[in-house]
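Take a look at this one; I'll ask things after.
With one protein chain withheld, the remaining protein chains of the complex are depicted in position.
The block that comes next holds chain A.
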């Protein structure tokens, strides 16, 4: 593949970071993803400052963990997404802990690590295409789930529809996406 910066895939950028600690590659990746992560977590209720900090932290994690990323197996975008998601969950738990249980110590509790949910690049592409093709009412459920971080009962309230309808729409969407992914999945397991 040619190495023009604008055409370079995030997979290639992360590989360069891992290989030669390439700062230019990092700058490109940062410019491309930090604003998106910021937007994403702001939608989920973080303030602009918190979101900016989280985006910084997420990309710093990408720099530090680049050697753990395997471009032949995993989609970079989903990997970055997982890192951001984990940071957001940690931040939310810390905030809750400070509010409710100031003296409580925290420790690992068996959550799955980000890189255990490896999504290969081909599956990531398929899902991206399929998302557009979903019926609007299924897309709405996914949008509220991911962008607004709502539980299914909150989604039901927001849309004024029964919880059962939310569940069945999500199930429909998931079945479609899973089937599409299974058709191509390389079965990457940790």
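To be clear about the criterion, a contact is a pair of C-beta atoms (placed from the backbone, for glycine too) under 8 Å apart; a residue touches a chain by one contact, two chains touch by 3 or more; residues count from 1.
By definition in this document, contacts and distances are computed from a predicted model.
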| item | value |
| --- | --- |
| Among "Cell division ATP-binding protein FtsE", "Carbon-monoxide dehydrogenase small subunit", "Anti-ECFsigma factor, ChrR" or "Twin-arginine translocation pathway signal", UniProt-listed name of the chain not shown | "Anti-ECFsigma factor, ChrR" |
| Candidates A:12, A:71 or A:142 - the one touching the absent chain | A:142 |
| Chain A, residues in touch with the chain not shown (by the definition above) | 23, 26-27, 30-31, 33-40, 42, 48, 51-52, 55-56, 59-60, 63-65, 75, 77-82, 84-85, 88-89, 92-93, 96-97, 100-101, 104-113, 117-119, 123-124, 127-128, 131, 142, 145-147, 149, 151-153, 163, 167, 170-171, 174, 177-178, 181-182, 189 |
